[in-house]
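Partial complex: the chains shown occupy the same locations as in the complete assembly.
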Amino acid sequence: MCPYHAWTYDIDGRLKTATEREFGPHQSELGLHPVPLKNIAGLLFVALGDDLVNFDRAVAEVGEKMKHQGLEHAKLAKSVRYTVKANWKLIFENNRECYHCNTAHPQYVAGTYDTARFSPHTLPEVERQERIASERFARMGLGDAMASSEMTGAYWRAARTPLMEGWKTQSLNGNPVAPLMGTFRARDEWSAGTLRSTIFPNFWQHASDDHAVATRMTPIDATTSQVDVYWFVHKDAVEGKDYDLRKLMPFWQCTSEQDWEICEANQAGILSPRYEPGPYSNVREINVQHFVDWYLGALSGPRTHWKSVGARA
Amino acid sequence: MCPYHAWTYDIDGRLKTATEREFGPHQSELGLHPVPLKNIAGLLFVALGDDLVNFDRAVAEVGEKMKHQGLEHAKLAKSVRYTVKANWKLIFENNRECYHCNTAHPQYVAGTYDTARFSPHTLPEVERQERIASERFARMGLGDAMASSEMTGAYWRAARTPLMEGWKTQSLNGNPVAPLMGTFRARDEWSAGTLRSTIFPNFWQHASDDHAVATRMTPIDATTSQVDVYWFVHKDAVEGKDYDLRKLMPFWQCTSEQDWEICEANQAGILSPRYEPGPYSNVREINVQHFVDWYLGALSGPRTHWKSVGARA
């Protein structure tokens, strides 16, 4: 029901209020705009643009991995809305590389092998852990393990990444923070690492065995972005009993806020009349280049306006 | 006196500070800009534009009705300044129809017959109340009663409207909230309903027997309006003794804030690239259409910049 004049709509957006006599047009002409809606293993995506991309491969590939995480049976434990004084593309570029992680994210790198992969000293250990994790993931029916991954499709990817040995989830010390979700819950089994999903241009998610953290961006103006971060747990989990927000949230709250800070500093520098773009690393910023190339292609080709609207609880 | 350089002006705006020797121009050239000023039964209106409309009929017609309300002997009990994130025209359109009242204003519709008039079930009772009120108003020398009214002039109207049977004033329960004002005070007589005055493009007022509430809008930018709401009582009334702001204010504070909320939602919807205008009701939004027609006419013809500046206390 519209809170202004109380016009009432069906769940499919058709107007139920009779309008022809008093307003002229018949009610069948006054329904809500339809938008395409896709469900990826419990996450709902809508397309708001006119030129739709074919979203089927993204749905299939991301959904195939994400189906283990149990988002169909999740509830929102908490969300935080940030206003970040940076263009949305700077925030997405920041998300597309972990070159900055050693400097900016001490908590994040304590639990993941992302940055270790680029050092000749630590690479053998990373490869050993990838092998161990691959065996475990295969046994669990989860597919490959990779310490970090390139984008697999034009604008999406889903990759399962091992956590540091001994870590069960993305919490500050690797200890569980909520009851197991999805197929892990069914088997009472830990350590599927973190499933990372990324869908251009405004969504990413890290799903652990016991919770998932999704991030959605909305551009506000050329130098302002709204960023919503959502923490999901199993729908039956009870706050205070089964999970504690003070243990559930810090890992990604901390890492997210560290990112907003350097993105805002980056934006301030770019606004300087003396700013000149620097080069990207051809090793550690390949995914940034992929994003830039995709964006430039999207600008010149048909538009791809897919936006996530949150998880079904 | 100017707080910057202490130049001092007469009450009519003439500069009293001598300037010729030190500044060049004679002080007679440096007075304040004159603006036309009209007094409508105690409310002062100024015109800030260059192309003046003839305001005489508005002064006469609105003044004739308003003279009973005693604003010449009123004082400001309280004002509240709102910043509403909506174009001023959306707020004025909202004011020009009560189609939204049943949904948005439970407190308002409890005291007035506006919306009841459009239902075949309640119309007979409304007409009966209008007859009763018309007789009472005639006996009091106040003119007609109408449950709600169309604009009577090009850009103004004043209409006396009965309140629900048993209501003495526009308070949450209809009980008096301040000493009687104007001619009612002289005769100790209640129930002249509410005198509604509207002057395009930025003023409206509801005056009860014991208080009056005036609203003035100032456009800030395309999607922001400043709205000032003023509560007036008799100048001799003493706060805490003769009136209590907690009883005086809620009826219109509540109703106003309900309007700002739906106007802001309306503005947000209009800003969507998918927005398409809908039709107006040819029954319940006639006054909205009148406002739109007036505005389009004013845009193409001479401008009409009348602004109220508050009541004389």
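Descriptive notes on the structure:
Each chain gets a letter, A and B, in the order it is written, and its residues are counted from 1.
In this section, a residue touches a chain if its C-beta (ideal position, glycine included) is under 8 Å from a C-beta of that chain, and two chains touch if they have at least 3 such contacts.
The structure presented is a predicted model; accordingly, all values stated were derived computationally and were not measured.
Taken over the full complex in this file rather than the chains on view, the one protein sequence occurs as 3 copies, with 2 of them shown.
Note that only the chains that are shown with their structure count from here on.
Averaged Cα coordinates give subunit A a centre that lies 50 Å from the centre of subunit B. Of all residues in subunit A, those touching subunit B in their complex are 1, 3-6, 19, 22-25, 30, 33, 48. In the complex of the two chains, the subunit B residues touching subunit A come out as 99-100, 102-104, 262, 265-266, 274, 278-284.
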